[in-house]
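Dropping the structure in here first, questions after.
Excluded from the complex is one protein chain; the other protein chains are retained at their positions.
Note that the chains are named A and B in the order they appear, and that numbering of residues resets to 1 at the start of each chain.
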Amino acid sequence: MTAALELRSVSKVYGDGPTEVQALREVNLSVEAGALVAVMGPSGSGKSTLLTIAGSLEDATTGEVLVGGLTLSGMSRNDRARLRRRAIGYVFQDFNLLAGLTAVENVALPLELDGVAARTAQAAGMEALEQLGLSDQGSRFPDQLSGGERQRVAIARAVVGDRRLLLADEPSGALDSVNGEAVMRLMRAACRRGVAGVVVTHDAQLASWADRVVFLRDGRVVDQTAPPLGPESLLEPSPSQ
Amino acid sequence: MTVRHALLALLSEGPKYGLQLRQEFEARTGEVWPLNVGQVYTTLQRLERDGFVESEDSAEDGPQRGFRITRDGEKELAEWLRTPPDLSSPPRDELVIKVLVALRVPGVDVHEVIQVHRRYLVELMQQWTRLKEDAAEHDLGFALVVDAELFRIDSVVRWLDAAEGRLKRASVEADAPEATTDAQSPAAMPLPRLGRRVGVRR
Partner (left out) sequence: MTVSEAVREHAAEPADELEVGTGDGGAPARRAITRWAWRLFRREWRQQLLVLALLTLAVAATTIGVAIASNTLSPVDATMGTANHRVTIPGSDPNLSAHIAAIQKMFGPTEVVAHQPIAVAGSVATVDLRDQDPKGVYGHATVRLAAGRYPNGADEVAVAPPVAATFSLHIGNVWHQGGRDRRVVGLVENPQNLLDEFALVAPGQAIPPNEVSILLNTTDARFRAFHLGDVALSVEARSYAGQTAAATAVLALGTIGLLFVGLVAVAGFTVMAQRRLRAMGMLGAIGATDRHIRLVMLANGAVVGALAAIVGTVVGLLGWIAFIPHLEGLAGHRIDWFHLPWWAIAMAMLLAFLTAVAAAWWPARSAARIPIVAALSGRPPRPQPAHRFAAAGSALLLVGLSLLAFAHQKRPPLIVTGIVAITLGLLFLAPLGIAGLAVFARRAPIAVRLALRDLARYQARSGAAVAAVTLAIGIAATVAVSASAAEAEAVPTAGNLPTNQLLVYLAGPGPVGGGARCPNRRRRNSRSSRPASINSRPCSTPRTWPPWMRR
């Protein structure tokens, strides 16, 4: 089975000459369907860059990016746009919903952009909101929602339809821990239904919701956590001397 | 256990006398950790017994006697640096010592040491989180306990993040005037300054 997302020695260089910045260096990453991977690292380590490249918003300088087995590098702009509205969902830190559209219209927008009739799309959007326990918020505008509600609606939009890949850049950056936990629970729920998730964060508590945590420093993957041991291990004697 | 490894770390820089070891230990731990001469010598004796250090000349016992780390001692030190502290007791102090010590040990990448601990802590948090996720919603008491644990470990991770950031800045600052040495080399670490600052505050 092909991984939902695969980066093969991806590097990204911004600028040139004296202003050159190596944002990513030879990054390899593979995310299976159903897995939630967290990317941790200090500020400027290239986390956001990794996500934008994985989501076809930017081109890698070298290396290969595959989404659902499809190589991004040869794709036209329109093909990428189509890939984004069919297979990739984004959640950004703070600015996610389009003002002027209600929550359910925001959720339905990727479907409508893909040619689904408005009524069908909005029914699907409502269903997605209901699954996340947000059915009351459907007819509200983004400025009538709290930050946490906005982020949850954004997650609903990112998974509506038949999305394969859920990319979240600090999805709970501006939220308190309760709301942050709610957001991460939603992401896990989405992944359990078969979506591959990548969440960028510098908050260890949020990262600990992931199946695997990848540590990034200076554009390099320096480490990652072992496969989870299962909670029983907490009951065993701790591994210190 | 930490005095033992701290002395090993000091010796890893080169052979030292017992008195010198005590002074440097106090200076590096920000003089918050007073150590009497007797403690130093009993610890050194035990280290010698375990084969981790050897004395330069076994003629006289006293402040003039020099010690040097053995290969076994170096191995023990490296292992200890990467061993996660026992988290059932407040872990911070031990971790702090480890990071402080790692700064002085030649050939040790502090970032790597920090990362080892960070990974271990995050894995631990993953397990706790999994517990919380699986626990029934109504088990409020359990959730609170898990949260407390998570926040405690989280604060340690944050300290590691902060320490790393501070180290990075310090190495950039140290690099800037001379721009010679490897960023990770202990010589580039402005540790003495750290000690002095704490001392001044006191």
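In this section, contacts are C-beta pairs under 8 Å (C-beta built on N, C-alpha and C of every residue); 3 or more make two chains touch, one makes a residue touch a chain.
Quick caveat: nothing in here was measured; it's all calculated off a predicted structure.
Taking the full assembly into account, the omitted chain touches A.
Considering the whole complex, the residue from A:109, A:168 or A:184 that touches the absent chain is A:109. Only one residue from A:47, A:85, A:150 or A:217 touches the chain missing from this view: A:85.
Annotation: of A:41, A:55, A:197 or A:219, A:55 touches the absent chain (contact as defined above). From the set A:70, A:174, A:189 or A:222, the residue in touch with the chain omitted from the display is A:70, counting the whole complex. Against the chain not displayed here, subunit A makes contact via residues 1-2, 52, 55, 57-58, 67-70, 75, 77-79, 81-90, 92, 95-96, 98-101, 105, 109-118, 120-121, 123-124, 126-128, 157, 160-162, 164.
Methods note: only the chains that are shown with their structure count from here on.
With centres taken as mean Cα positions, subunit B sits 36 Å from subunit A. By the touch criterion stated above, subunit A contacts subunit B in their complex at residues 40, 42, 185, 188, 202-205, 207-210, 213, 215, 217, 222-226, 228-231, 233-234, 238-241. Looking at the complex, you find that subunit B touches subunit A at residues 1, 80, 83-88, 111, 115, 118-119, 121-131, 133-134, 150-151, 153-154, 157-158, 161, 164-165, 168.
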